[in-house]
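For this depiction, one protein chain was excluded, whereas all remaining protein chains were kept in their positions.
Showing chain A:
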Amino acid sequence: MRRRTFLTGLGALGTATLVGCGSKSDDNGYVADPGALQVYSAQHENLTKAWVEAFTKDTGIKVQIRKGGDSSMGHQLVAEGAESPADVFLTENSPAMTLVERNKLLAPLEEATARQVPADLTPSSKAWTSIAARSTVLVYNPSKLPPTELPKSLMDLAGPEWKDRWGCAPGGADFQAIVAGMLAGQGEQKTKDWLKGLKTNARALQNNIATMKSVNAGEIPCGVIYHYYWYRDQAGTKEGSGNTKLHYFRNQDPGAFVSLSGGAVLAGAKKPDEARKFLQYITSKAGQQVLVDSKSMEYAVGVGVPSAPALPPLATLQAPPVDPFTLSSDQVTTLMTDAGIL
């Protein structure tokens, strides 16, 4: 008897679900909302959400976010081609954007939008715009690595004296952007050798946060991450960074690489006007202020918008001059695969 009751309930539940699926169109539904702007976003969820909420409040335009990783989402857009449901693409780093650009899937950037970001923070191709920036840093634990012993260059970490003494998250797009920057600035052979050193020397961790926490716990003396994970943790509980400090390489070293997050309108966008408005908004002063207020601790790139006061100004980081348009994700993947890292 009990089983029959259960089965009846199950049947009813199943039917309800099926019916529900057919008619759902609200935010938590099982189908994309055809009335909403479709944003494919590899950017951090909190920042994307903050932008979307402010934009919808301003314009009344509904937005749906599809989450993914930089590289996989870039390739997904390529696989989907002109038929993609996406209207806007936001990345954390630029190589994935370049991938989509090279497949001729981006709509030309509007002049008005381009003007909102300084020219040195945009690609020479002008097919997309940067929407935020992040700097490479070395996070270190002074009790395991005295400041006097800090490496002068990121390239030093491939040397035998650094065996088992540093960590990074080589599987992530963040790190691969750093390698892409190295490839553009130092050439293929130096990058290959460095990756060989990485394979022998470094501990591969899940992501930037895991790397920072490992350094904080003293498991490894130092690690390569992006700056904002550390500043976020410092602004919060300091649970994952209390025992650590940041080392900026500067001097146009590959370790001073500044990665640009990209934003673009897809050529096949179903809602091109709304998409352009969205991109225009997030690079505007108001949109960039949303970034600063979101506590994401990424650098604002909008003209005349100062980043969070805790951060050393972008101009003081002495980043190596790299045209983000030249950064290639595929070549980096091949090099890392050959080095046995991926």
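Simple rule for what comes next: a residue touches a chain if its C-beta (ideal position, glycine included) is under 8 Å from a C-beta of that chain, and two chains touch if they have at least 3 such contacts; residues count from 1.
Following the convention adopted for this analysis, contacts and distances are computed from a predicted model.
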* Structure fact -> From the options "Formate dehydrogenase subunit gamma", "Nitrogenase component 1", "Iron ABC transporter permease" or "WD40 repeat domain-containing protein", the chain left out of the display has the UniProt protein name "Iron ABC transporter permease"
* Full-complex contact with the absent chain, from A:Asn103, A:Gln186 or A:Asn207 -> A:Asn207
* To do: May I ask which residue of A:Ser94, A:Thr136, A:Thr244 or A:Ser329 touches the chain that does not appear here?
  => A:Ser329
* Which of A:Ser72, A:Thr200 or A:Thr316 touches the chain that is not shown? -> A:Ser72
* Asked: Contacts of chain A with the missing chain: which residues?
  -> 3, 6-7, 10, 13-14, 17-18, 20-21, 27-33, 38, 45, 64-69, 71-72, 74-76, 78-81, 83, 85, 171-173, 176, 204-207, 209-210, 213, 217, 219, 240, 329-330, 333, 336-338, 340, 342
